[in-house]
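Since the structure comes first, as structure tokens, the remarks are kept for the end.
So, chain A:
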Amino acid sequence: MLTLMSLLLFLLVLTNLTLLGSSRLAFCIRIVALQGVVLGLIPLVGLQPLSLRHGLLSLTAIVLKGGVFPWLLLRSLRVARVKREVEPFIGFNVSLSIGFFALISSVVFASKLPFGGHKDTLIIALALFTMITGLLLLISRHKALSMVLGYLVLENGIYCLGTVVADHIPMVVEFGVLLDVWVAVFGMGIAMYQINREFDHTDVDRLTELRG
Partner candidate 1 sequence: MSLTAVILSLLLSPLLLSVINRSKALLAGRRGAPMLQPYFDLVRLLKKGVVYSNVSAGLVQLAPVCNLAALMLCTLLVPLGPLPALIHFQGDFILLAYLMGLGRFVTMLGALDTGSSFEGMGASREAFFAALAEPAFFLAMAGLAKMTGSQSLTGMLQTISMDHWQHNAPSLLLILVALFLVFLAENARIPVDDPTTHLELTMIHEVMILDHSGPDLAMIEYGVALKIWLMAAIAASILVPSGTNPLWLALFLVLMAVIGVLVGLVESSMARLRLIRVPQLLIGAGVFAGLALFLEFVQ
Partner candidate 2 sequence: MSGLLILFLLIPLVGIGALFFVRRGSVMFMLSLGAVLLDVLCLLVGISGLPTCLPMQTAGGWLYLDHLSAWHLLVMLLVFTAGSLFAPVYFRDDLGSGRLSLTAARRYNQLWLGSLWTMTLTLLANNIGLMWVGMEATTLVTAFLVSIYPKPAAIEAMWKYLIICSVGIAFAFIGTMLVAASLPATGEGSQQLFWTQLSVAGGYNLLLLKAAFLFSLVGFGTKAGLAPMHTWLPDAHSQAPGPVSAMFSGFMLNAALYCIMRHGAIVNHALGSDQFTSRLYIIFGLVSIVVSAAFIIYQHDIKRLLAYHSVEHLGIITLGLGLGPVGCFAALLHTLNHSLCKSLSFFAAGRLGQLYGSHEMGRIRGALHGAPLWGIALVGSLLALIGVAPFSIFISEYLLVKAGIDRQAIVALVIFLLGSGVVFVAALEHLIPMAWGTAGDLPEKRCSLSAVAVVVGLLGLLLFFGLYLPVPIQNFLTRAAALIGGLS
């Protein structure tokens, strides 16, 4: 089981770094989907004993993040007819380097965090890393879709963190959260559609009509 866990964690790191370095949007969507599946599996693999509650939750997460979200996003990608992210504010190579440092510092940082009872500092570190990746995507990318992906990655990180540090969050809440995220992605999809319709592009940084 330990080896499966490390595989999952490795995949998590890999997906994050890939996202930071990749410009093709469709590919990124699939990577995020993969990440969702990986994250859904982590509690199943890592938590002993396995309860029905966790099983159900993980399953929902996998279905949503691995299936529904990518489908939604790919659809809006088709509508908007964009293929690639243009060169981001922070270039791909730089992003990757930042990601690398973020990974290292997350690991260092996580070991110092005062989560006394928890031993899964590695998972915490990777959760932090995932969140940072998400934020990086949110801050540095031009396309609306990239930002949605960033948001999803951020959510993934939080989810990952939650599995470790707050495993006793009631199920109703967990489902509520998932529902919210789903609606959020759905809403963002609609928003992207509308942006594309009104502006003929989805470059977020060109939406600067409102200021001051």
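Selection criteria: all candidates are chains of the complex that A comes from, given by their letters.
Following the convention adopted for this analysis, contacts are C-beta pairs under 8 Å (C-beta built on N, C-alpha and C of every residue); 3 or more make two chains touch, one makes a residue touch a chain; residues count from 1.
Bear in mind the structure is a predicted one, so any value in this text is a computation, not a measurement.
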item: Of the listed candidates 1 or 2, the one touching chain A in this complex; value: 2
item: Chain A - residues contacting candidate 2, complex; value: 114-117, 135, 138, 144, 147-148, 151, 154-155, 158, 161-162, 165-166, 168-170, 172-174, 176-177, 179-180, 183-184, 187-188, 190-191, 194-195, 197-199, 204, 207, 209-210, 212
